[in-house]
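A single protein chain has been omitted; all remaining protein chains appear in their positions.
Every chain is named by a letter (A and B) in the order it is written, and numbering of its residues begins at 1.
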């Protein structure tokens, strides 16, 4: 556990300290759960009461908030960003030791950059390239001729298959698989025949990929994830997809083959997108939605069923099988209704 | 393969044996598939015929059922529970050998309890704690300062990341990832900035986690799975979720960040639950349902579409885009209908 005095935190983070400069701070916590040796932060007038009741030993706050609080404060212009820096300072993630762990198995002709950290039981295959300052957690696998850029962080047990290319500062979480074969099949007489999958996966700079997410290599061309894209856990991205820069995709999403998603999109959790579609820039797909058509205008799109008590659902859902008949019955009634003025059919 | 005589099974399991005490039994099977050297069981009058036609060498049954069957029987009060014991006896799961496999890589300062079994190519990082009698299957990874309680069973290739805390008798299946970073992002000018994720995952006693399931660490506070919770395969639990004791969650479920699910709930397969919700105790969510609101009363909740032949679906689904217009047309008809008594609009 690291221990910082309030004064040392101020020296590292900037801002103006109000209160006991010698107070010992060991970690960061939320306002609700912080103890006397912990740091928290407050942004927004609505959290004022929580802040004044918090047991936190030190609060990061703006001058305006600090003026309303009888607490030790580190006063800064942007408490949220400074708190994030403080969290990294107080809670450094454990990394493998400098250099290459003796149990790692590195092909002779692999290129290993300067200042790497390579953990236990890592396997780096022939011709692979590991950039300067990159970290490979325990049990990672880097396939033949794969290239990982500088200052990347691969958490334990990440698999990057042969020939894939990753940019700088990429972060990959445990269990993700970059570059498995796409699902390419051709029906031949009486069985499925495998279509060779020889494209690569290209991940741009600053891409982050969540735990147990899978990104398939392209069939012939590459599967491309542009710079700044953030992918959560358990996502499936099929062969030949193209995801535009700074798009964020939440957990459990599936994207079928050859679909192109634009830049600055946000795809909600568990959304499913079929193959060979084009989704333009700045589209938001709501969680749980199913996308089966191109989307050509920015905006929010949705296709989920509302939840009901099961008995209500049973009564209502039965009619989904008869909507067409229901609509025809309304039309029939309209034809015979006394007041024809009401009979405007929409569309 | 183990071989038990009927007499030895009776000695180990209790009950009264009727039939050949020397019969050799090698394994357990269902009534339909059992052979003459296999044990099966029968509960419920409706399975009487299947039992009388089964080739099983020995049946576990109540006295009442045994009286109707001309077969070797082990007669007990609770055949289901005794059969489960017999299955464990006949089919012991293979475990790593006692002690620590020479290929395992254990940090010098890790605490390893008595009577552990640690398999090949396991990595235990510095400061980790492995409880008494715990089993780590081949290729498991236990991160720095993680703590695993006594008598836990980690199947091969499980990843428990740094600082996470697991209770006693926890069972983790292959490929699950405990403690990856949550999906914490803040938009800054022109890109996503990573919000540090420094909370832990806390698993209570007797929790079971399925294959390739992912549970993210909390952002600041912890992600908490209470005692007795059972999670199936391919589940995603996001940062800061809290799952109450003895809740069971089927495969492919996704639960977004900071959602709290009560105790004794049952979440059906592939259900998706958005973030920051509260679901009370004793709620059942049907398989495939989408939960986007708090649930405040126990009961069964559902939101799925009924399956149709594709042609029927095309005809019906088109109207889903026009339900609001349909409803307005009905209201218009009601206004002009001759018999006003029928025109009660619900809700």
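Following the convention adopted for this analysis, a residue touches a chain if its C-beta (ideal position, glycine included) is under 8 Å from a C-beta of that chain, and two chains touch if they have at least 3 such contacts.
Bear in mind the structure is a predicted one, so any value in this text is a computation, not a measurement.
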{"item": "Contact with the hidden chain (one of B:28, B:100, B:164 or B:279)", "value": "B:28"}
{"item": "Among B:139, B:223 or B:258, residue touching the chain not depicted", "value": "B:139"}
{"item": "Omitted-chain contact residue, chosen from A:35, A:50, A:111 or A:293", "value": "A:293"}
{"item": "Omitted-chain contact residue, chosen from B:5, B:26, B:103 or B:132", "value": "B:103"}
{"item": "Residue numbers in chain B that touch the chain omitted from display", "value": "27-30, 32-33, 80, 84, 87-88, 90-91, 93-94, 101, 103, 119-121, 138-139, 155-157, 171, 173-175, 206, 208, 210-212, 228, 230, 232-234, 246, 248, 250-252, 269-270, 287-288, 304-310, 313-314, 317-318, 320-324, 326-327, 330, 333-334, 337-339, 342-343, 345-347"}
{"item": "Hidden partner interface residues of chain A, rising order", "value": "105, 121, 123, 125-126, 139, 141, 143-145, 157, 159, 161-162, 175, 177, 180-181, 183, 185-186, 190-196, 198, 212, 214, 216, 220-221, 234, 236, 238, 252, 254, 256, 272, 274, 286, 289-293, 295, 299-306, 308, 312, 315-320, 322, 325-326, 328-330, 332-333, 335-338"}
